[in-house]
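Missing here is one protein chain; the remaining ones are kept as they sit in the complex.
Chains here go by letter, A, B and C, matching the order in which they are written, and residues are numbered from 1 within each.
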Amino acid sequence: MSPEIGAAFGPNLVEVFGPSQADGGPELIQLLTPEGERIEHPDFSFDLDDEAVKGFYRDMMLTRRIDTEATALQRHGELGIWAQLLGQEAAQIGSGRALRPQDYVFPTYREHGVAYCRGVDPLRLLGLFRGVDQGAWDPRENNFGNYTIVIGAQTLHAAGYAMGVQRDGAVGTGDPERDTAVVAYFGDGASSQGDVNESFIFAAVNNAPVVFFLQNNQWAISEPMERQSRIPLYQRALGFGFPGVRVDGNDVLACYAVTQAALQRAREGSGPTLVEAYTYRMGAHTTTDDPTRYRLSEDLEHWKLKDPIARVEVYLKRNGLADDEFFDSVDDECEALGVTLRDGCKALPDPSALSVFDQVYEEQTEELAAQRDGYAAYRGSFESEGVA
Amino acid sequence: MSPEIGAAFGPNLVEVFGPSQADGGPELIQLLTPEGERIEHPDFSFDLDDEAVKGFYRDMMLTRRIDTEATALQRHGELGIWAQLLGQEAAQIGSGRALRPQDYVFPTYREHGVAYCRGVDPLRLLGLFRGVDQGAWDPRENNFGNYTIVIGAQTLHAAGYAMGVQRDGAVGTGDPERDTAVVAYFGDGASSQGDVNESFIFAAVNNAPVVFFLQNNQWAISEPMERQSRIPLYQRALGFGFPGVRVDGNDVLACYAVTQAALQRAREGSGPTLVEAYTYRMGAHTTTDDPTRYRLSEDLEHWKLKDPIARVEVYLKRNGLADDEFFDSVDDECEALGVTLRDGCKALPDPSALSVFDQVYEEQTEELAAQRDGYAAYRGSFESEGVA
Amino acid sequence: MAGTMNKMTLAKALNAGLRKAMEGDPKVLLMGEDVGKLGGVFRITDGLQKDFGEDRVIDTPLAESGIIGTAVGLAMRGYRPVCEIQFDGFVYPAYDQIVSQVAKIHFRTQGKVKMPIVIRIPFGGGIGAVEHHSESPEAQFAHTPGLKVVTCSNPVDGYWMIQQAIASDDPVIFLEPKRQYHADKADIDETADASSIQPLFTSRVVRPGADVTLLAYGPMVKTCLKAAEAAATEGRSIEVIDLRTLSPLDMGPVFESVRRTGRVVVAHEAHTNLGMGSEIAARISEQCFYSLESPVLRVGGFDTPYPPSRIEEEWLPDLDRVLDAIDRTFEF
Partner (left out) sequence: MAGTMNKMTLAKALNAGLRKAMEGDPKVLLMGEDVGKLGGVFRITDGLQKDFGEDRVIDTPLAESGIIGTAVGLAMRGYRPVCEIQFDGFVYPAYDQIVSQVAKIHFRTQGKVKMPIVIRIPFGGGIGAVEHHSESPEAQFAHTPGLKVVTCSNPVDGYWMIQQAIASDDPVIFLEPKRQYHADKADIDETADASSIQPLFTSRVVRPGADVTLLAYGPMVKTCLKAAEAAATEGRSIEVIDLRTLSPLDMGPVFESVRRTGRVVVAHEAHTNLGMGSEIAARISEQCFYSLESPVLRVGGFDTPYPPSRIEEEWLPDLDRVLDAIDRTFEF
């Protein structure tokens, strides 16, 4: 285009922000490098001690174990499918650990690490993927919502829940046990859904206490993030009038620090924030996916160097913050968790075929009760045949 | 909120952009003041002569006449409803006159001025509001799409059409008769719809030749624009990676200049632009609306001072660019148009009740043909009764 | 107490019912486009924002998916949102949130999360409007398990049914026949004991008869009552049933009636193909097989998009078409 005309509309945003860069670009907030070195950032700092870092290490190891174990269970036919989080442990543990009990989480189908942080029994997660239920943990117990499969839908639920929080006066009171933030998790692909953009609008207009936590794992199944946006996704928030930041999603310290600050902003009544955790889906989209069809193995190799767990391990070891005993004990815990999951999964009971009729409504209808009875009688007829 | 935390996320965008200001704020592009004085803008200039300005005056006068005439026709029961554009003449004539024949327009239900620029017979517009058809002009004749009532839906059609233009190689060729831009009109209220935001994404990712022309008339029926966004709407584009500008929507010169530049950008292959025309809905939402229920009359009085036609009139008169003869002849034209519309409207034929069956499909189904025949026979039975 | 009787239109009755529900439960919220100062384009929420504040009567951004999606979140936080969709034709942007979220969350969570959401939709035609303002989307919602779907046909039902819907712990699609909003007035006793009111998910015989059973709901009830009157002058006794609830259907009174009359006509404005009439016909044909003297005949909107308003009265089922169908049931 003629430069004059272009100039009239201000700088070219694609040039300003640049195309997606493999290292996340200059705006990436990082506190722990892939080499395990802690660095400073002018705006965000990690304010917990090294015990906490060890805790994060343990959390990430256990989360990865849940993931690999579930993947194996799928291979053995015990699960129908599994959505792997491999590579996203830091994003999930960092953000999950920044939550307070009263905060509320709206996850996608991949937030196993966040679920773990909230205290949801991992076996409960398997039920959905095994097909015995649809994720039947009680969201009221841990303030961890049910997995939402229709991408983006839960971001509106989060905005609405946050509007409820506002109406309950649980924002900006200064009481750390009362002020409440809501977190909506979603992916780079989901960011294109109308619902997600509408949730930005509802949250912004109401100044609702929501943190939009976007795990940009570079892929929406086979589509690279360039199919969703031509500028970095954290910039999306600018268009809606609230801040957006990009954090190194493989850096658990930075994820913690940034999420904590965003949550605090929400709880204090300063409204929504978009946190883009720049990370990588090291596994397949799900166990039925075959990433070799659409991405280069070099890409993966490159990201392996940025493994979120490895860098914490290096940091702990190099600085003598944890001894072999610590690492061994974590490994033992992982082993134990693996056994629990394997045994537990196989023992998960199938639902009864009749149960579905009772779960549709809070107040059962005559119509459906009759359908249930008819089906029960039909099934009974086989049994009596069998007996006869 | 504690200032440290806020600062970490950068400047407060609401503070930066400020709340909506009645004068459009400092970013408003203006070339002709409400007092009729031409001013310079560093980025945009009006490159037509004063004959063109006189043409715009005439266009706006005729457009206003279409509007007032239709409003009167509704009052007299000749139209079921009418969506008034009073106050938005400059936005529509300025943008509409910047179009080339090959460009394509996707309007809302209020773009009577743009329709007029495209050469659509105003009587055709009345049909929709009279209820004799649903806007049955042929969009292929004037590259002016049919009115779309579901707000925002047409912005996606525009993005798709523009993707078609790209596939036809009608972008960036340098041939002024070939390179094609697409314009999607929509309102401040519509900007909240998922579809509009998705259209931004599709257009940006494909770098499609679309101009998003947002007429911010301050109201979505009874809702002020603060219910849709907490920052100026032209900023929305930033979040999607393309430029957004705010133009004085009551300044026909600025609307022309800015739209022309944005169209040219699109035609040259530089992708989408969002143009927010900052204007005011001086009438009711439609003839069935009662704005006194929700807005102050002072507000309207304030905007009357910025009338888009008055300022051009002052400009022409003060600078001796047009004489009484000119103004009289425009008035005469308006009168004549009024007569045409009044007479034409009343003469618009009602559709036949059976015609609906033939317009559902390109290839009629047996099923529907049978339904039609059954209904025809049923109607026939009354007639024969009547005859008998 | 006769002294507490108030004559109200359907519009006023709904307004009064909403007010009563809001007074009775601070968790009840109204949300939608223009429901605040304007009181909605039909004034159903007139004055409520003034009295209950902007936190309880919420003018939302113009995004239907957003309205329903945030209502889901509010419901999860313990609120009871009543969402207004401005016109029937504008419910579709919210369709995903309604059928995949509102309808399924109770099931998904095995009942751990309730969805006490009411989605009010002015529906039906006959008001001379442009496209998308006269749709009858009920069958699509009735086809969706997890939703309950009701519609009122008169001010008294409007007043009570909206309160019952709000009190329901299941999501209710509440269809309001917009053509009736200002059509007639009826006496409403606002002090009546709610427990004495007919339950929400029930149909009602509104005119007893012996020869033909005529089924209707919402906007068509009035037409059908008139048809029954007209038929009476020709010596035919028509029993009219106001279905009131479309999902679940309350077929008990219908079957009982059909077993007496042997003839059925079902009328609605929605497209005939796969409209409520198809399900009702299928059920009656199955359950009353030996009682039927004639097949169930359907009088519905044609299987074309809603027409331009100048011919809408010819498109919509009317008294004559209902009478014609009644006649035809005697041809078998």
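The rule we apply is simple: contacts are C-beta pairs under 8 Å (C-beta built on N, C-alpha and C of every residue); 3 or more make two chains touch, one makes a residue touch a chain.
Not measured: the values here are computed from a predicted model.
A.B. asks: Based on the whole assembly, the unshown chain contacts which displayed chains?
C.D. replies: Hidden chain contacts in the full assembly come out as A, B, C.
A.B. asks: Have a look at A:223, A:299, A:333 or A:366 and name the one touching the chain we're not showing.
C.D. replies: Looking across A:223, A:299, A:333 or A:366, the contact with the absent chain belongs to A:223.
A.B. asks: Which is it among C:140, C:180 or C:203 that touches the chain not included here?
C.D. replies: Of all options in C:140, C:180 or C:203, contact with the hidden chain holds for C:140.
A.B. asks: Which one, B:87, B:135, B:187 or B:241, makes contact with the chain that was left out?
C.D. replies: B:135
A.B. asks: Hey, which of A:90, A:151, A:210 or A:316 is the one touching the hidden chain?
C.D. replies: Residue touching the chain left out of view: A:151.
A.B. asks: Under the stated touch rule, tell me which residues of subunit C contact the chain that is not displayed.
C.D. replies: Residues touching the hidden chain, for subunit C, are 65, 89, 92-93, 95-96, 99-100, 103-104, 107-108, 131-132, 139-140, 142-146, 247, 271, 273-279, 281-282, 285-286, 289, 294-298, 302-305, 332.
A.B. asks: May I ask you to list the residues on subunit A that touch the chain which is not drawn?
C.D. replies: Counting only subunit A, the missing chain is touched by 80-81, 109, 128-134, 149-151, 189-190, 192-195, 220-223, 227-228, 288-289, 293-294, 350-353, 356-357, 359-360, 367-368, 371, 375, 378, 382.
A.B. asks: Contacts of subunit B with the missing chain: which residues?
C.D. replies: Answer for subunit B: residues 106, 133-136, 138-140, 145-146, 148, 150, 153, 155-168, 194-195, 198-199, 201-202, 205, 356, 359-363, 365-368 touch the chain left out.
Everything below uses one rule, namely that only the chains that are shown with their structure count from here on.
A.B. asks: Distance from the CA centroid of subunit A to that of subunit B, rounded to the nearest Å?
C.D. replies: Subunit A and subunit B have C-alpha centres separated by 42 Å.
A.B. asks: So which bits of subunit C are touching at least two other chains?
C.D. replies: Residues 60-61, 63, 65-66, 93 of subunit C touch two or more partner chains.
A.B. asks: For subunit B, give me the residues that contact two or more of the other chains.
C.D. replies: Touching at least two other chains: 192-195, 227-228.
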